[in-house]
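Every protein chain but one is kept in place in this view of the complex.
Take a look at chain A:
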Amino acid sequence: MSQLAVTVIGPDRPGIIADVTEALAQVGVNLEDSTMTLLRGHFAMMIVCSGPLSPVREILEPLRGELVITVREVGPEHLHAPIGPPYILSVHGADRPGIVSAVTRMIASVGGTVTDLTTRLSGPLYVLTAEVEIPVSADLDTLYRALEITADELGVGVTLRPAEGDDL
């Protein structure tokens, strides 16, 4: 049994998730991690699941058409080991090319990694929100200054703050 990555993108309509997961269930696929959202109104879903490659491709074939569906085998599962405490990165400002690359480059430059990210374009306003892990060895003051300089150059606002978890 392989671990598969299934992506589904296309015009949104009611029932896409039901159609896709029903087909997968018919060939014995076990859904594992998945995410779905609307991107500029396009339906977009990614699923990592366990199942047989060829039957999965065949069972999803009738759903192709307006939907772009890909099925690929992926390598063995890698458990993500946190490299440091989590932070929430928020960036917003006038839309222009290069905001995401410039800000995430600053995170990468101190050995940080992005674990979750979304961006939204709302009229002229561009908004990025990400969860990032920063190694404890990183110089946070230098990172804050670098982010501020980068944000000034881009004409956007940026905040980086610890992600708070409440243990109940």
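Following the convention adopted for this analysis, contacts are C-beta pairs under 8 Å (C-beta built on N, C-alpha and C of every residue); 3 or more make two chains touch, one makes a residue touch a chain; residues count from 1.
Here is the rule we use: contacts and distances are computed from a predicted model.
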Omitted chain per UniProt, picking from "Carbohydrate ABC transporter membrane protein 1 (CUT1 family)", "Aspartyl/glutamyl-tRNA(Asn/Gln) amidotransferase subunit B", "Peptide deformylase" or "2-oxoacid ferredoxin oxidoreductase", is "Peptide deformylase"
Which candidate, A:His42, A:Arg120 or A:Arg145, sits in contact with the chain we can't see? A:Arg120
Which parts of chain A face the unshown chain closely enough to count as touching? 38, 88, 90, 92-94, 116-118, 120, 122-127, 129-131, 156-157, 159, 163-164, 166
